[in-house]
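All protein chains but one are shown in place.
So that you can tell them apart, the chains are marked A, B and C in the order they are listed, and the count of residues begins at 1 in each.
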Amino acid sequence: MSTVIKNGTIVTADLTYKADVLIEGGQIIAIGAGLSGETVLDATGCYVMPGGIDPHTHLEMPFMGTYSADDFESGTRAALAGGTTMVIDFALPAPGEGLLDALKVWDNKAARAHCDYSFHMAVTWWGEQVFDEMQKVVARGITSFKHFMAYKGSLMVNDDEMFASFKRCAELGAVPMVHAENGDIVAEMSTKLLAEGNTGPEGHAYSRPSQVEGEATNRAIMIADMAGVPLYVVHTSCEEAHEAIRRAKMNGKRVWGEPLIQHLTLDESEYFSEDWDHAARRVMSPPFRNKKHQDSLWAGLASGTLSCVATDHCAFTTEQKRYGLGDFTKIPNGTGGLEDRLPMLWSEGVTTGRLTMNEFVAVTSTNIAKIMGMYPKKGAVLVGADADLIIWDPQARKTISAKSHQSASDYNVFEGKVVTGLPRYTLSRGLVAFAEGKVTAPEGHGEFVARTPMGAENRALSSWKALTAPRPVVRAGIPASGV
Amino acid sequence: MSTVIKNGTIVTADLTYKADVLIEGGQIIAIGAGLSGETVLDATGCYVMPGGIDPHTHLEMPFMGTYSADDFESGTRAALAGGTTMVIDFALPAPGEGLLDALKVWDNKAARAHCDYSFHMAVTWWGEQVFDEMQKVVARGITSFKHFMAYKGSLMVNDDEMFASFKRCAELGAVPMVHAENGDIVAEMSTKLLAEGNTGPEGHAYSRPSQVEGEATNRAIMIADMAGVPLYVVHTSCEEAHEAIRRAKMNGKRVWGEPLIQHLTLDESEYFSEDWDHAARRVMSPPFRNKKHQDSLWAGLASGTLSCVATDHCAFTTEQKRYGLGDFTKIPNGTGGLEDRLPMLWSEGVTTGRLTMNEFVAVTSTNIAKIMGMYPKKGAVLVGADADLIIWDPQARKTISAKSHQSASDYNVFEGKVVTGLPRYTLSRGLVAFAEGKVTAPEGHGEFVARTPMGAENRALSSWKALTAPRPVVRAGIPASGV
Amino acid sequence: MSTVIKNGTIVTADLTYKADVLIEGGQIIAIGAGLSGETVLDATGCYVMPGGIDPHTHLEMPFMGTYSADDFESGTRAALAGGTTMVIDFALPAPGEGLLDALKVWDNKAARAHCDYSFHMAVTWWGEQVFDEMQKVVARGITSFKHFMAYKGSLMVNDDEMFASFKRCAELGAVPMVHAENGDIVAEMSTKLLAEGNTGPEGHAYSRPSQVEGEATNRAIMIADMAGVPLYVVHTSCEEAHEAIRRAKMNGKRVWGEPLIQHLTLDESEYFSEDWDHAARRVMSPPFRNKKHQDSLWAGLASGTLSCVATDHCAFTTEQKRYGLGDFTKIPNGTGGLEDRLPMLWSEGVTTGRLTMNEFVAVTSTNIAKIMGMYPKKGAVLVGADADLIIWDPQARKTISAKSHQSASDYNVFEGKVVTGLPRYTLSRGLVAFAEGKVTAPEGHGEFVARTPMGAENRALSSWKALTAPRPVVRAGIPASGV
Partner (left out) sequence: MSTVIKNGTIVTADLTYKADVLIEGGQIIAIGAGLSGETVLDATGCYVMPGGIDPHTHLEMPFMGTYSADDFESGTRAALAGGTTMVIDFALPAPGEGLLDALKVWDNKAARAHCDYSFHMAVTWWGEQVFDEMQKVVARGITSFKHFMAYKGSLMVNDDEMFASFKRCAELGAVPMVHAENGDIVAEMSTKLLAEGNTGPEGHAYSRPSQVEGEATNRAIMIADMAGVPLYVVHTSCEEAHEAIRRAKMNGKRVWGEPLIQHLTLDESEYFSEDWDHAARRVMSPPFRNKKHQDSLWAGLASGTLSCVATDHCAFTTEQKRYGLGDFTKIPNGTGGLEDRLPMLWSEGVTTGRLTMNEFVAVTSTNIAKIMGMYPKKGAVLVGADADLIIWDPQARKTISAKSHQSASDYNVFEGKVVTGLPRYTLSRGLVAFAEGKVTAPEGHGEFVARTPMGAENRALSSWKALTAPRPVVRAGIPASGV
């Protein structure tokens, strides 16, 4: 059974042109003029783009004594409704737990997904078992390893553990990732703030200002450089972290930064709301920043010093947020965004002229597919690629609201934002997964996407590091002489 | 008549994969496994890449009382021998001369080209005629305008002229370009150096140190920003200029930088040779720099803060260089490089791991085609694209020498460099234009390539500038009041 | 007749200690415990500091078809009332006018001064006469030369003129100064804005945004470096200019930056007032900036990358400002500040903790005296120094208002600001020049202060430039050889 997308304009990371797209067997089989197929999707006035890939979600994640509110069912439903056709979620072993054991748990959770997915594996502790299993994890097609520099006492790893894991990534051709905030300082600041009576949600923001993130980003970059491996920094939210990334690139290092749609479009004033719920619902790490930081992130996306836009989707209900009444450190960290990432970015980025349409595709899909070792299966409008596509109507408008969103959460941090630019159809491997405002892909339609290690940047960096490696000085008769 | 390239690995700016390429009518008509055609080119062990595009040449250019030694015949012959399938040369109106008149002269010169070509138009003076003709030039498919901030008294334009021309570019959707060196200071320094007895070729380098280039780059960026137009900076040779570009990008500005292969691989020590000829043959503007600057340029290419690699090919013979005996200001400025750009960049960039193969393609071809408004006709391995292709043998080696090069010049600034990585075949619109060490495309095979204005960056920037334009404060009863 | 200041705490640029100060013959003759003299000034609870020096005033300046409203009489009266005991005003030759002729005019104007003064000499055109007279001007004790990069068509000089003048400064051991804004671009932007209907005072700010200042600052620094001379940048108002200065210092260059008290404490929102008068009264060049720029300036003062705080005092009456009704380019540029500089800086800098008291003294007095070649005669609390002193009451409060200020202007840009920290007494060469809220120094009390060229930075830089000067390569038999 074939499907054809007619009368649209294809927009990819590097091209904009009119053509029809013919799909069969879940893949694109032809691109050109005058194509025909059994099912016809009309893209008049629309852009046909690679479906969004969200490289950073936490679905049904056990965290801070509860579970994030969206699981793979509601989470991927939200994704499709917003034009995102794939998510990469984080498999999180408990300290001491094996990586493969954790993976089984995540395999199970993900079975309900409406769209395709992959996993990053978290390294939350270090030992021979972790070292060994990393190879098996890569063999399973999971080629990226996350490290938490914050959440002291639970997920956090130390510098020597990071160095060991990063070296292992270098050997395996994998990409290390970091949540970059100095966990020691966050913990100390939190204690101090609570003691001083700063117990409200704004205390969360006070406890982890931008310099705490900048510091950790800078540190992770140094460690990756010493280990000889590229680095992916998740949720880059501030100028300090971005500056560290720019400085690294300027020294020939390979580092990617990932701003979140929240940090691009929402700011710290939200925490100063007199409504505790309003503020608590926005509690996430890193916290929202101010306009100076936002400008920095936008410029980074346009100039290529930042590479991807994600959501860190980790929704909690108001009830869950209220666990932290009287103590901000107990407010579950996280916000949603899966359904809103693309419309928000288009509205605030493309229609304003901060980004070109091609850059929009690059940062929401293509760059992510490349960095994560699954391009052009994903992230491309090419013959042979998976037909994960969106038919994007740049004139469509709506007001974002919890009343109408897919997420299981009872509020939405973008509530009230009017967006221009929405998917008319979303296709997942050729299946019309979203149409006429409804998600039509069945639960369980999603499949695991195995990824390939040893990307071009890993290989290039390894060559350079080998070429410039420390070499012993040849000395005869040591010690040779006096003064 | 069809041609098929078999058994190769296609390398583009974003992909590496095994496939055959089928060519007919000068274009790629199929990419895939098991293709067949009338002529078969074996690419076993080779990479099939878009042919190089040199965005910066000066063929048969009248300059400093003579003509550059390579014309479109020998220059494009050299290009093909080195894997470059297109050049963009600069049409230079004399002060007071009309743009269209200059264009006719360049049309005539280019008739002898072995490979395709386009032109940039230089704005060497300002007036209503220039303003008017710019539109006609753009209509002819010439969408980039060069401005010289140096060469005081001949080509140089002032800040107000640049601003006027840049604004005109903004209206026309064209890209302004600058040769960025402070011409006033270079002129003053030259006079001073000659007076102090610094008459040798090294005086050329002394007269235009990196800060002089950095300053002008910074100035041009500001002017482009005020005019609301992207900017292309030619021959970015130093950290100061690169820093200005990075800083601009960090503020959301749209600027591209273009290092030359010479600046990436040769350094200022050449000017201190005791052999006057050796030094004089390397005289070009900007002059070669030191390792610090080279490291900066390489990092820029890897990180995307610099976009293209060019040659500024402007060869002169030893005899011509000797015009400047006793007075460095009379040494014709320029060096060759058309044949050597790709092999040198591959050898010093890709084999070392400083660049990936994909980045190599991007900076030598694809980025240039995109910025210059002719992608994917040029710079792509896509069905429908011109079959300007190279079959690149990464194991092939040679020693660069004037004895065997194509250029009309009697020396080569890369003399003695051993390169690894050479074209086995070069195709120009499907024609085998270079094979078995010989250029086989006939003189006059080359065609003019018309380019498209209003690129995505121009449009995005215009939107942003419109959105943020100065708006008058509404006041009733002016002046309104006291204190 | 001797005067003693009792019971105070002396605060200098590098010390804070309790001591009395004994004055005779206009100079400090003793510092220590238990001093006595004929006149006793009680400094209980006060700081005894060097009187402020304002390095940047325009008194009775002919400008834009009128004269600035404060002359040396009212201007220096305002100075003393605010704790400033010396001003350096700009002697401005008309284009073509000799420097010495201009000096005579300024000598005459200054005869009415209540406090000491010196002059900077402006280089508003270039020629042999200017070259020659610069030496005579230095011999007269005027060791700093001002260059306008803006005010095209009147005061502006070009890059080659600046270079010539800067080289001359290097020879004479003088300090070149620049008003750094790109005059070409300001002129073009002004025309464009007026044409677009931006005729109000806010148009003035639109016409000269911070990048225009940053560019010119960067350019002047390069030119000074090429000429081998330190550089003093007046009214550094923005991060871009400050960044250029920092970058220069980081490359070993000798550059000083001078923020104005206006830019430190007032912001661009003033121009958006619906009251035309309010906005027009704030029109000055550079215009007020936003908080980001203010933070940059404050950090520069604390860290030493910026050196002095001035006023650019150039008052105009409301009537004069109204010359520009309907055309912002005709609003006379300038604001007052002489009386308010010290109280405003103390209130917003010292009481907040942004600056130490010692830094306050450094940037308002001592650094200026050093850079300008008159330390420790001025700017010091040392035996032998001129007794230009303030007895500063850190608890005294007032509300700034045009109703009570000394200036001839009918408004005050700091109107309504409550300041904490005011002079109890101001002494000019030992004379009580301000006491109990009244200026007591007679008109004409002020004397010209001759300054010394060849400061330590000039000498050090000349040594370094001589050491690293370009040297010709020694070659035998030129050209020596082939290939």
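To be clear about the criterion, a residue touches a chain if its C-beta (ideal position, glycine included) is under 8 Å from a C-beta of that chain, and two chains touch if they have at least 3 such contacts.
Please read these numbers as outputs of a predicted model, since none were measured by experiment.
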Omitted chain's touching partners, listed by label: A, C
Selected from A:I185, A:L297 or A:V419 as touching the chain missing from the view: A:I185
Of C:T191, C:N290 or C:S463, the residue in touch with the unshown chain: C:S463
Chain not shown: contacting residue from C:Y206, C:W298, C:W346 or C:F434: C:W298
Of A:D225, A:E348 or A:D393, the one touching the omitted chain in the full complex: A:D225
Where the missing chain touches subunit C, by residue: 13-16, 246, 249-252, 254, 295-296, 298-300, 302-305, 350-358, 366, 370, 375-376, 456-457, 459-467
Interface with the unshown chain - residue positions in subunit A: 158-160, 163-164, 182, 184-185, 187-189, 193, 196-200, 202-203, 206, 209, 211-212, 214-215, 218-219, 222-223, 225-226, 243, 247, 271-280, 318, 322, 325, 402, 411, 415, 470-476, 478-483
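We adopt the following convention: only the chains that are shown with their structure count from here on.
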Overall pattern in which the protein chains touch one another (line/ring/star/complete/other): line
Most central chain, Cα average position: B
Most contacted chain pair (by C-beta pair count): B-C
Where subunit A and subunit C are represented by their mean Cα positions, the distance between them in whole Å: 51
Euclidean distance of C-alpha centroids - subunit A vs subunit B, Å: 37
Chain centre separation (subunit B, subunit C; CA means) in Å: 46
